[in-house]
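Here the complex is missing one protein chain, while the rest keep their positions.
And then chain A:
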């Protein structure tokens, strides 16, 4: 009798177990556990102050966690970090910084160039290509302070593309961007998913969740629900996360 072939579980890109983060004595997120399968695209949703950004930052080790374990691709996060790209909120940086668009994209190549490393022609071409994938090829030498919000967001995503990461974590990539930018970004993110890469994004616009994301993590300091969009993104669960507001846009 043939030995039963084990059904392979989808490999996990990011696994968060029992993560608690507090600012002072107030817990921002409490004992959060969540799994993000490889090749999935997950929306992290929840009301303001739900701890969405905090969860992602703590998972990446950018802010200290009180308890919990986070593993990426089966390894501790610091070791897996070269396979992870992080796109902070656009408002987190000062865009008046003296740099051109291409300078920012080339920051994504830091691991290839190192402390003193010069950019080879191949790396320069890679940075230019990443910019082009977001329709920003004509802006390479533009001062970043002169960009619109949507253009800044595209530059940030181009920098993440330059990292060639298997897991891309974005904090509110669609906040305050124009419709053209939103569709350009979502096309790139769906392209990444099609290549088997994993995308996690803090998202605010509930109406676009089913169209953009195949998985949802509903958060309000603790996990309300987690799973495939079709099963998880339901009026009852969303209402639980957001408080009982009228949510006619959500399937019952």
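Going forward, contacts are C-beta pairs under 8 Å (C-beta built on N, C-alpha and C of every residue); 3 or more make two chains touch, one makes a residue touch a chain; residues count from 1.
Everything that follows uses one rule, which is that contacts and distances are computed from a predicted model.
Per the UniProt record, the chain missing from the shown structure is "Metal ABC transporter permease", taken from the list "Carbon monoxide dehydrogenase", "Metal ABC transporter permease", "B(O/a)3-type cytochrome-c oxidase subunit 1" or "Binding-protein-dependent transport systems inner membrane component". Here the missing chain is touched by one residue of A:30, A:60 or A:123, and it is A:60. Remark: the residues of chain A touching the chain excluded from display are 57, 60-62, 81-82, 84-88, 92-100, 104, 107, 110-111, 113, 115-116, 143, 145-150, 159, 176-178, 181.
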